[in-house]
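I have a structure here, written as structure tokens, and I will follow up with some questions on it.
Omission of a single protein chain aside, the complex is shown with its protein chains in their original locations.
Take a look at chain A:
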Amino acid sequence: MSETVLDPPMNAGAAALLPARRAGHVLPGFGLTMGLTLLWLGLVVLIPLAGLFLKTAELSPARILGILTATRTLNALKISFGLSLAAAALNLVFGAVIVWALTRYDFPGRRVLDALIDIPFALPTAVAGIALTTLYAENGWIGALLAPFGIKVAFTPLGILVALIFIGLPFVVRTVQPVLEDLDRDLEEAAATLGAGRWTTIRRIVLPAVFPAFLTGFALAFARAVGEYGSVIFIAGNLPNVSEIAPLLIVIRLEEFRYADATAIAATMLVAAFLLLFVINALQRWSQARTGRLS
């Protein structure tokens, strides 16, 4: 123990070369807890995910390409990624309106509205799925209102969009909200004093400051939507090539015992998810650098 306390300061380079820097180890349990951490992470997360890539690697490149370029697969990927993009974009608009109302205005029920935003995080996806379906079906509360205009939501791609808006909305709100709350109002006041109109102030002062947070929220909502399953499959109608999302196609292939197909599509989506995660991490660092807080 004594040598750990008296360890002389090392330069950063030397410290990085040592696998476990003893200078930090005043407290006991590093070996045990780090060992357990790596074991647990390996068993539950890393080995299972590696297994997916190993299974994919057993397939020939031509086979993988054939699976991925099959019309049904391509359409499922197009539907998943396209509608997720659309839902995340709409959530930017909805999120902006909600965050602005929550952070800038005081009105009766503001705290309730704020609390309700988290419902999609907490409500199990299957429950959200059946509730949205019943609501937007032709005889549902909202569906019945839209039916006279010839608008069908449930069992069409529009239904998928509604479900993806539901699950993505809190990501945008909860990412942008703290940044807008912390924004220094003096800058806006200064702009107003200097003669800038309200819209100019928002466009030139507020928007640049919250832009990285909006992008992060967009990416988080998009990433969640791409992999979403439970809330979508009830409302989608699940017609191949029309309203069949990629995660559902994975399940269908699995049930047909077409493991190669399921695996290849899953591996593709996992690679996309990891790329998105990389982008989100970069965006969060950027946002933090810009605003001094983690969004």
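We adopt the following convention: contacts are C-beta pairs under 8 Å (C-beta built on N, C-alpha and C of every residue); 3 or more make two chains touch, one makes a residue touch a chain; residues count from 1.
As a working rule, contacts and distances are computed from a predicted model.
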Exercise. For the chain omitted from this view, which of "Cbb3-type cytochrome c oxidase subunit 3", "Sulfate transport system permease protein CysW", "Outer membrane lipid asymmetry maintenance protein MlaD" or "Nitric oxide reductase NorC subunit apoprotein" is its UniProt protein name?
Worked result: "Sulfate transport system permease protein CysW"
Problem set entry | Among A:L83, A:A128, A:A209 or A:L283, residue touching the chain not depicted | A:A128
Problem set entry | chain A residues touching the omitted chain (full complex) | 15-16, 19-21, 23-30, 33-34, 36-37, 40-41, 44-49, 51-52, 54-55, 94, 97-98, 100-102, 104-105, 107, 109, 113, 115-128, 130-132, 134-135, 140-142, 162, 165-166, 169-171, 174-175, 178, 185, 188-189, 191-193, 198, 201, 223-224, 226-230, 234, 247-248, 250-251, 254, 257, 259, 262-263, 266, 269-270, 273-274, 276-277, 281
